[in-house]
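Note that one protein chain of the assembly has been removed; the remaining protein chains are unaltered in position.
To keep things simple, chains are lettered A, B and C as they appear, and every chain counts its residues starting from 1.
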Amino acid sequence: MMKQQTLFQGKLTKQKDLFIPFIVAGDPHPDKTIQYALRLQEAGADVLELGVPYSDPLADGPVIQKAARRALDAGMSLRKAVEMVPELRKAGLNIPVVIFTYYNPVLQYGHEAFIDALEENGVEGLLIPDLPLEESEDLNERTKEKDIELISLVAPTSEERIKRIAEQARGFLYCVSSLGVTGERKEMAPETLSFIEKVKEHSSVPVAVGFGISSNDQVQLMRKHADGFIIGSKIVKLIESSLEVEKSGDEQEGLRHFSDEVNELVQA
Amino acid sequence: MMKQQTLFQGKLTKQKDLFIPFIVAGDPHPDKTIQYALRLQEAGADVLELGVPYSDPLADGPVIQKAARRALDAGMSLRKAVEMVPELRKAGLNIPVVIFTYYNPVLQYGHEAFIDALEENGVEGLLIPDLPLEESEDLNERTKEKDIELISLVAPTSEERIKRIAEQARGFLYCVSSLGVTGERKEMAPETLSFIEKVKEHSSVPVAVGFGISSNDQVQLMRKHADGFIIGSKIVKLIESSLEVEKSGDEQEGLRHFSDEVNELVQA
Amino acid sequence: GRYGDFGGKYVPETLMAPLEELESALDEAMQDEDFLKQYNEELKEYAGRPTPLTYADKLTKELGGAEIYLKREDLLHTGAHKLNNAIGQALLAKRMGKDKIIAETGAGQHGVASATVAAKLGLSCKVFMGEEDIRRQELNVFRMKLLGAEVISVSSGNGTLKDATNEAIRYWVANCEDHFYLIGSVVGPHPYPRMVRNFQRIIGDETKEQMTRDIDRIYACVGGGSNAIGMFYPFLEDEVELVGIEAAGKGVDTPEHAATLTKGTPGVIHGSLTYLMQDENGQIVEPYSISAGLDYPGIGPEHANLFKTKRVRYESITDDEALDAVKRMSRAEGIIPAIESAHAIAQAIKEAKEMSKDQAIVINVSGRGDKDMATLMEHFTEEGLQ
Partner (left out) sequence: GRYGDFGGKYVPETLMAPLEELESALDEAMQDEDFLKQYNEELKEYAGRPTPLTYADKLTKELGGAEIYLKREDLLHTGAHKLNNAIGQALLAKRMGKDKIIAETGAGQHGVASATVAAKLGLSCKVFMGEEDIRRQELNVFRMKLLGAEVISVSSGNGTLKDATNEAIRYWVANCEDHFYLIGSVVGPHPYPRMVRNFQRIIGDETKEQMTRDIDRIYACVGGGSNAIGMFYPFLEDEVELVGIEAAGKGVDTPEHAATLTKGTPGVIHGSLTYLMQDENGQIVEPYSISAGLDYPGIGPEHANLFKTKRVRYESITDDEALDAVKRMSRAEGIIPAIESAHAIAQAIKEAKEMSKDQAIVINVSGRGDKDMATLMEHFTEEGLQ
């Protein structure tokens, strides 16, 4: 299917080969988040998924859980994560930003106030992993009104739901490559490719694959078969190791190490 | 009621004012038992109750339980207790001896063999505290044949049983002065005297009162109201204290102490 | 899948199809005579139903008010009402051809119930349990292992029930194709709250049948709320006052309590929109109660609705009040209740004496106190027992 133009406000010039890294806002503290975001942009990121740390992240594996813990301990919250976006812009980030948050903080914020805040702070997209189609009507309407992309997910279990979800998809369609929570996976199941094919058939927006991508081989495979790839846990791990390097060197050395590793991971 | 002559083979010249001490055979060891028995005879004992130590003495309080434990540890048994009687005679004991034993060792010995052994060893009486009238038919017959007195007990709860037991009583009738197990009691219940009266009414043999007699006052009272008195726990306690004296002096001093205390206890 | 504003399915997309599959399997099963027959037979011949309704004559006399009746879920196999639901779900799992079950547990009661039915029905069983709870509930951990279950230690969060539930859901997300997730209370995404209520309503149905006179009030404790819904549901249309009792812990004015309805606010937890204990940022707060079965930060969505619509009155009872009720019930009736159930008892004691002698109340004794002995021993000094 020919992909329609997304609403990422012109910032996204391509609809293929999208590199979408995920980091946790405030991990290990807000200043650092800006540094990593910029390095990811340098490494070719097309969209930044900015994760909001949550006490009970149902869809996340241990790596992101730990990052969320670090960020919560540093005082991060949904409000602060959204307010961090203008600072990212100021520091030079110009790719679209998708706020990734669980639903409960949004509910506490209030739908209206939250979507207003996204607009005010220039956030381009929103992804709520525990808000399936059936529960998202109100936010879907509100985001549409404000030209914010509400990103949907499809999973290998979605089966007959794939068509319904894919046809309504906006921004890009997050294709969960395998069952389970976020985290690295050594291998990619052979069914995955046929699943991606099926999703692409129905999707009017680019199909980006996530959950488990952690090696350049996998990245190559996704470049070939999908419209984009999302890397979360692996990026968070690279942040962890850059922090280790920092300990024995200086901050710049840590960030250099981070850039090198990301480049190696995503190189074409 | 006029008391009939008992079968204590002429050794018992009186039917009133009977002093019947109880000691545990082999407490703390067989040689000592002989010494204490002789001292009791000196102090005016009319009949000696020689207790056979038992693992589970249902009718005994803590003092006699402890004595039984000491004797069992010294290797005492029913057989040895019976065989101790000729030695007592040899050493000069000439008052009648009543073997006091629980029923189970008798059962293991065998009724016939046991009664034969009593006869052979010149034992005059037998008292089995857990063998009530209803269970004693066979032993009653066998002891009668051998002219051995099988002593019965009556208790304050016996009520209408008193008459039946008292009328069949032989040797002397052991009148349990109060409910409970053996052991010293500070006071004597006022009902006790009327109970003794009632028992005496029906008994054709001397009525001796036991369970709890531990002071000269009580002895005086019993001299007045009963035909005799049995002292168990208090005597065993005096043995314990004579053993204490022995530790800090010599054996003779311990025995002298024992005699003095017994004399004081039973003096008229 | 809604109870008024509450309920729903707030779960990752991966679980949506399995939940739909579950819902239709459940609907079919509940229409299937054979399935219902097997469920009822297992309850009767294995679990020990009907449980008695005991007239608490001494407690009634002592208080001098309403007649007090006790529904004796403490006599159910494994010692609490949990088994009703575990049997129902495990039979459903089998019917769906899933021979692997997973379950979450806090104090271990639902874990033991799950391990029990898994053994009985020949299913494999993985129980997720927080590492802190594993430490505190060594005995129940052993019991589950003896029954052949695998106990999986959860170190995320504070290592308690909330985290064990998160982890069980995560595991289910990864293994939903051949695993059945056996949730222990009327919580979680639709259709769980309805399913668990279906399998627990036997408590109220039996009570209705057993009572030979009118009932004025019914008391049940509420953590997730399965014993309370099980007791209340058949009476919702009747003229009887229903009272749910939450854990006030060290007091609802301290931070240490689990009084979700009394002090919480609406939010999403474990896939369901309901009341929960959370901070201003929507981060879930760790609850506290001396009773391990009540310290859950959420509550079943149907309770949220019954609270909002005022059909059920919700009260809260502190640790100390509950412990006093354990002692009082033990001595008056020779029944040592679970500390959970003692919350309901404590509230009933407060109210019964104010009621008239021609009124009657029922307390759901949801479980027995054997599992709480260590806690009780710590609390009651030698003098406290005089």
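What we mean here is this: a residue touches a chain if its C-beta (ideal position, glycine included) is under 8 Å from a C-beta of that chain, and two chains touch if they have at least 3 such contacts.
It should be emphasised that the depicted structure is a prediction, and the values quoted were computed from it without experimental measurement.
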Full-assembly contacts of the left-out chain, visible side only, are chains B, C
Hidden-chain contact residue, picked from the options C:Ile336, C:Ile349 or C:Val362
C:Ile336
Given the contact definition stated above, which residue among B:Val176, B:Ile196, B:Val209 or B:Val262 touches the chain not shown here?
B:Val176
Kindly state which of the options C:Ala119, C:Ile152, C:Met211 or C:Val240 is in contact with the chain not pictured.
C:Ala119
Could you list which residues of subunit C touch the chain missing from the display?
44-48, 51-55, 58, 72, 74-77, 79, 115-120, 122, 138-139, 142-143, 145-148, 326-327, 330-336, 370, 373, 376-377, 380, 385
Subunit B positions in touch with the non-displayed chain are 54-62, 65, 72, 77-79, 102-109, 129-135, 152-159, 161, 165, 176, 179-181
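Heads up, the rule we're going with is that only the chains that are shown with their structure count from here on.
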Averaged over CA atoms, how far is the centre of subunit A from the centre of subunit B? Could you give it in whole Å?
98
Please report how many Å separate the Cα centroid of subunit A from that of subunit C, as a whole number.
38
